[in-house]
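Selected chains only, in their assembly positions.
Order as written gives the chain letters A and B; numbering starts at 1 within each chain.
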Amino acid sequence: MNKPFNPHNCSEDWLSNDFLQKKGEFAYNWASRSMTIIEKIVKKNIKNQPLTGLKVGLCLHITKETSVLAMALNKLGAETSICSANPLSVQKEIAFHLANNNIKVFAKPDETVDQYHEFMHRVLNENPDIITDDGGELHSLAHDKATKSHKFIGGTEETTSGFHRLKIIESKSQLKYPVIVVNNALTKHLFDNRYGTGQSTVDGLLRITGIFLPGKHVVICGFGWVGKGISAILKGYGCKITITEVNPVNALEAFMEGFNVCKLDEAAPIGDVFITCTGQIGVIRKEHIEKMKDGVFLANVGHFDVEIDTEYLYKHDPCHKEISENITCFSLDQKKVYLLAKGRVLNLVGGKGHSSEVMALSFANQLLSIVYLSKNHNKLENKIYSVPQEIDKMVADYALGSYNIKIDKLTKKQKKYQGLLK
Amino acid sequence: MNKPFNPHNCSEDWLSNDFLQKKGEFAYNWASRSMTIIEKIVKKNIKNQPLTGLKVGLCLHITKETSVLAMALNKLGAETSICSANPLSVQKEIAFHLANNNIKVFAKPDETVDQYHEFMHRVLNENPDIITDDGGELHSLAHDKATKSHKFIGGTEETTSGFHRLKIIESKSQLKYPVIVVNNALTKHLFDNRYGTGQSTVDGLLRITGIFLPGKHVVICGFGWVGKGISAILKGYGCKITITEVNPVNALEAFMEGFNVCKLDEAAPIGDVFITCTGQIGVIRKEHIEKMKDGVFLANVGHFDVEIDTEYLYKHDPCHKEISENITCFSLDQKKVYLLAKGRVLNLVGGKGHSSEVMALSFANQLLSIVYLSKNHNKLENKIYSVPQEIDKMVADYALGSYNIKIDKLTKKQKKYQGLLK
């Protein structure tokens, strides 16, 4: 083993800790086992070393899945550095494993918000050519701090939230490099957002509360792919479901799926559990909380902890109690309201986040997009791009392959019928 | 009552038939009852008579829902003529009702294929300004027959099949007027294709075969919105479901919904019922049929009857029998294969087609698109257009209104957060 990189002056104890070393390695291997897509992409490209000479700066949740992506980047020739997309989401053994494997890790388990910001700067100081972000924070910083001396060749972004932030920058013609937004890929949002966040949200809810789901009335704010995923699973548990939306098409869809659809105002008094997944700010507000029943649970799975008006809660009950891990109890006018995971991403904080298997789809898009940027950045403008369709399709093909599923091909006659052949 | 228009020399008996008159009127009223969206659009626009002076030529299935659209066009000022989109889908009482209400009807219940084509010519001879088609047949004819003397100002198209035909014309730069393809509207395909075709397909299957669904293995070729809709309903009945696809993303989605996904070749020996909904040609072929079990049912819900290789069936068993309405039995090498509705659209031929309520969504898009064309045709190029987003959203709003559902509006703070306000 090379001498591991030790960015933040960890004690030697940490780096030579046998237990952490094994735990981190096991976690990496266990994730790899479910992420065979990444392994296949590496296998196919390793000879050409397409990322040689490139520096990639990652700002991602430091999980075992991220370790698989980071290691894959290195295997394809990149020099990789990483900081965490959220101060709460650093897993110690993973940070350790990466640091032990030639990746520059600027993150630690109990990092403060200040450290979290400092670590982002440290990644930028490495002068990455490509930035891969989850939430748009590092992209924002890169735009603030970009100097003439350093030129980024491109970036990728994992989430819708990040996309919205980049959209604003782009609208002012201030984007400094092309960014491929992975979230728009079919093989990302149709699966990661729906099935991945769906499963991990329910997992987080159960781990934190141990609530008995059959018969519970769950109000889901937002019927995008995440809301669709959560509601489908909860239906299987026997929950009653109410959907609130601002988009009439989504609302109509929810209605025809058999869900109750109404304003949050009307849903407030009947829900047992409220889950926000809108990407919006200020969704559950004072006026809603006031109408709720005693003993409700409030949770958020949107990227930022702005969907529930927690400020109101903290202000209204300064004596709130953390009654168990990730449950804060507020006593408001004769009733109790339980806030889960402090209103932060329930599925990451409360559960174990997405399964490796579904992360593999997103990260395959990331990996192939990074390779794509390395080859095509000269042809691209400083704009937001979707994942190229051929990459999207390629990821789906890899995924079916990993499940040993074979599907039909168009016959010659069919191609002709479809106008694909003359 | 005005003297009814009588296009094809029907006997006076027909036009004065009291029973048919009442039946047609009832059907129209019964459909109107479920199509309050159309009524609301008419109400909002009737003062301005936006279609005054315009001739609209319709080529649609002659059903009670179509009668609601046709009457709405007339109420908004249009002069409307109609022929059938399929020689088998003319409902006598509806044709009668329309003919009795100032609509020029070129269609009759038992029309031959020759008459079907002749009737399309008759509609064109009326020199319509706008053509509204279902399948693209009338658009094709309009392009073949278009003379310099007559200028179309625009067209609309209901189906994917029609879209594909128009796409080919457009790709040769031969499109002679702008066409709005309604199928692309979210409020069309998310609902009509999924829930509408889903329900009517199962309805058609049950009416024709009376098959007991629990435990049956149904193979669905195609997992677009139609396939998604059918499979969701059949799951509720306790069917086992196998999906075949050529698109890897759709295939992966089907897999994660819990369906079996494989090549048709592998599905052939295990299915009890096979339903095609691909929009493709030659999907179920000789090599598949040969592997099937004794007693399977074959059905198609794609627009054209080209998805099942019926030619092979007829050739292989010249003595096939129509054993009951819409079931043709073929005896092939020791086994029987039952073809439903001759391989034509199962849900229209075998069932009663889409419910009025879901047709209202499509037809609201049609109606608003026709009004849009009447106002904006000068600004449009001779291209294929999607339904404008504001119309799509408007239809969803009308629909929610018709169900008395109110949804949340973005707050000022949220609009700002989303970058919609400064």
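One rule holds in what follows: contacts are C-beta pairs under 8 Å (C-beta built on N, C-alpha and C of every residue); 3 or more make two chains touch, one makes a residue touch a chain.
The structure presented is a predicted model; accordingly, all values stated were derived computationally and were not measured.
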Notebook entry, point to check: Quick one: 2 copies here, how many in the whole complex?
Noted result: 4
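As a convention for this text, only the chains that are shown with their structure count from here on.
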Notebook entry, point to check: Centre to centre, by mean C-alpha position, how many angstrom separate chain A and chain B?
Noted result: 40
Checklist line | List of chain A residues in touch with chain B within their complex | finding: 164, 167-168, 171, 186-187, 190-191, 195, 244-246, 248-249, 251-253, 255-256, 261-266, 280-282, 306, 392-393, 396-397, 399-400, 403, 405-411, 413-414, 417-419
